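Every protein chain except one is present and positioned as in the full complex.
And then subunit A:
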Amino acid sequence: MEIFLQQLVNGLVVGSVYALVALGYTMVYGILGLINFAHGDLVMVGAMVALQTMLFLMGAAPGMSPLTMLTLSLAVAIPVCMMLGYTMERLAYRRLRNAPRLAPLITAIGMSFLLQTIAMILWGRNYHTFPQLVSTAPLQPVAGVFVTPIQVTIVVGSALIMAALIVLVTKTRLGRAMRATAENHRVAALMGVDTNLIIALTFVIGAALAAVAGVMYASNYGIAHYGMGFMPGLKAFTAAVLGGIGNLGGAMLGGIVLGLVESFGAGYIEHMTFGLLNSSYQDIFAFIILGLVLIFRPTGLLGERVSDRA
């Protein structure tokens, strides 16, 4: 039972990070029908820029409180990612909006590898230790389950961000414009929506979420690395598909469900397969779920639209 609850907590934590990243995928897909492959690498960029800022601050102002440092590093990482998201959209994806089927996707894959390569040039191939500014020492165990402050911060933080995003999309003028653009570009443009601006803003908002997720992910594991964004990116995409791509609530649900499945899977796979497979197979769960969902329920759990494009 303790193992079960412990894995539940771990799953929730990882799942909330996946959910944040999945929101970026799902918003872009909802509006453009594009799988922005490079979105996962924005997670990495967010973590790396934050790491660089923290290292700088530690050198420049050694006595700074961890909370200020975290806030400042987020204040640098988020705009950097937003700018990067905007640049990608402006330079590459916008020109390909009417291109033949596979062109935007191939460009996005190229973008992903370009970001990784640039990160490799800037930060090298090594794994960097990520300063754990929020404590990772477990609090008083409840029912035998250890919870750390960083885990609480991640879950609460991502819940708040997601709530804010839902308010943004459902209650504000900008949100209405976004939904209209997702529904139909041309008609939205006729109604006076600046669709180019809205699409760019969607990328920018997604990038900001990715930056936050990157800092959370790196803080949770305590490491950062040029290739760290790839797997979470793929898993977040899986989460978005699982929830029903193009659907915000779906992305959140999918993220949490995927986090839980993965965490329980890793915890129990050895018992389930009688020792044949062990937890080094953790990464295959996401792919298996992705395959199963796409085959049996392509609209996802809360499905909104079926992919018919490309």
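FYI, a residue touches a chain if its C-beta (ideal position, glycine included) is under 8 Å from a C-beta of that chain, and two chains touch if they have at least 3 such contacts; residues count from 1.
The working rule: contacts and distances are computed from a predicted model.
Student: Can you work out the missing subunit's protein name as recorded in UniProt? Choose among "Outer membrane beta-barrel domain-containing protein", "Acyl-CoA dehydrogenase", "NADH-quinone oxidoreductase subunit L" or "ABC transporter ATP-binding protein".
Tutor: "ABC transporter ATP-binding protein"
Student: Extract the touching residues of subunit A with respect to the undisplayed chain.
Tutor: Missing-chain contacts on subunit A: residues 34-35, 92, 95-96, 99-107, 109-114, 116-117, 120-121, 234, 237, 241, 275-278, 280-281, 283-284, 286-288, 290-291, 294-295, 298, 307-310.
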